[in-house]
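First comes the structure, then the notes that go with it.
Removed: one protein chain of the complex. Kept in place: all other protein chains.
Chains here go by letter, A, B and C, matching the order in which they are written, and residues are numbered from 1 within each.
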Amino acid sequence: MSRRNLVAAIFFAIVAIFLVFGALMMHPFGEFDEEHYPEMDQYIIDNTQNETGADNGVTGVVFDYRGFDTLGEATVLFTAVAGVILLFRRLKK
Amino acid sequence: MSGMSRIVKTITNVAFPFVMIYGLYIIARGHLIPGGGFQGGVVVASSLAMVLVAYGSIWIVGKVKEKNLSVLESLGAICFIGLGFIGVILILFYSSFEGSFLKNFLIGQDTIPIFNEIGKGISNINTAGIIPLMNFSVGMIVIAGLFVILLVMAYATRIKEGK
Amino acid sequence: MIYNIPYIAAIALILLGLYALIFKRNLIKIVIGILLIENGVNLFLITLAFRQNSITPIYPITGDKSMSLPVPHALTLTSIVIGVCVLALMLSLIVHIYRHYGTLDVRKIGREKE
Partner (left out) sequence: MLEDTMINIVHIVVPILIVVVSIYAIYLKDLIAAAIAVSAMSLLLSLEFYILQAPDVAIAEVGLGAFLTTAILIIAIRATKKEEEA
């Protein structure tokens, strides 16, 4: 094992230890007590039919409460298409 | 990639319209059932990709021009941003209007008198203001973008014949 | 402890992707590692959004059940589409690298012309 692999293995072990301890110390799966109560999500669930008119809460969040995220996502898709066409332009003929 | 065998082409001919209509259904009713612009666009792009794999990219390039798909994608993006800016522009005409970018200006309004009554009987399809229109524009962006990516990559790396 | 299994599965996906990212030398295997990390993060977000004895966030609601949280679902939806865009750009660059150098090994790229 070379020196590069040794350093990489040590780094990998440190990250693995932190991630596994983080997973074991999460709150129990599917239960929310008062400390972790999701106030923002509860507000959206209660008001999405009056404020946006959509029955589907996820569509209400994507297109109304967080419309800027959708705009940025469309920009990323546009840029990816432009990049792929630019990269393969010379190989087409 | 050149075309595949006759069995694959026949099954593609049978399955293609059903998958495409299912995707358009998901886009059109995205505010009432699980679905929306992204998911329906992905399903329609999957059906187009199935035709691409079955018939080969050279046949597709003879039928569909790449520039037309770029125009479709740009049209979707312009529709999305335009719908966002209408919420700002309406401030100039109605002084009591509280507008902002991406404001849902069709919900809870009475300037267009009969709009909210259209489609009330047909299972409330017109309840969400501008959200269905945004679903259509995002669906256009996703269909054209993913199909252009697959088409360009498959045509540029095609297996050259007679070499 | 036994009900924390989705958290542990997400962490295992992230660690497997990190292993492929560090120790593999083929470029396409590295891309597969990045895909695994992405799916692990998506699974973690959806797991955070789950509430016990709940339904999907779509009206009408029946009975006295609660709804699962809608904001992490929206974030995950955006993340999945962006992941495919990044994958297409990475694979286009890999095809160009293979045509220029004739190999996919990370150690041999850039050392041919010396």
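Here are some notes:
Definition applied: contacts are C-beta pairs under 8 Å (C-beta built on N, C-alpha and C of every residue); 3 or more make two chains touch, one makes a residue touch a chain.
A quick note: this is a predicted structure, and the numbers were derived from the prediction, not measured.
Considering the complete assembly, chain C touches the hidden chain via residues 2-3, 5-6, 8-9, 12-13, 16, 19-20, 24, 26, 28-29, 31-33, 35-36, 39, 42-43, 46-47, 49-50, 54-56, 68, 73, 76-77, 80-81, 83-84, 87-88, 91-92, 94-95, 98, 104-105. In the full complex, chain B makes contact with the omitted chain through residues 1, 26, 34-36, 38-39, 42-43, 45-46, 49, 53, 146, 149-150, 153-154, 157, 159.
Keep this in mind: only the chains that are shown with their structure count from here on.
Two chain pairs are in question, B-C and A-B; the one with more C-beta pairs in contact is A-B. Work out the mean CA point of chain A and of chain C, and you get 10 Å between them.
Chain A and chain B have centres, each the mean of its CA atoms, that are 23 Å apart. Residue positions 58, 77, 81, 85, 88, 92 of chain C each touch two or more of the other chains. Taken residue by residue, chain B touches two or more other chains at 33-34, 36, 142, 149, 153, 157, whereas all remaining positions touch fewer. Contact residues on chain B toward chain C in their complex (touch as defined above): 33-34, 36, 38, 142, 146, 149, 153, 157.
Of all residues in chain C, those touching chain A in their complex are 1, 3-8, 10-11, 14-15, 18-19, 22-23, 47, 50-52, 57-60, 67, 69-71, 73-75, 77-78, 81-82, 85-86, 88-89, 92-93, 96. For chain A in complex with chain B, the residues that touch the partner chain are 51-56, 58-60, 62-64, 67-68, 70-71, 74, 77-78, 80-81, 84-85, 88, 91-92.
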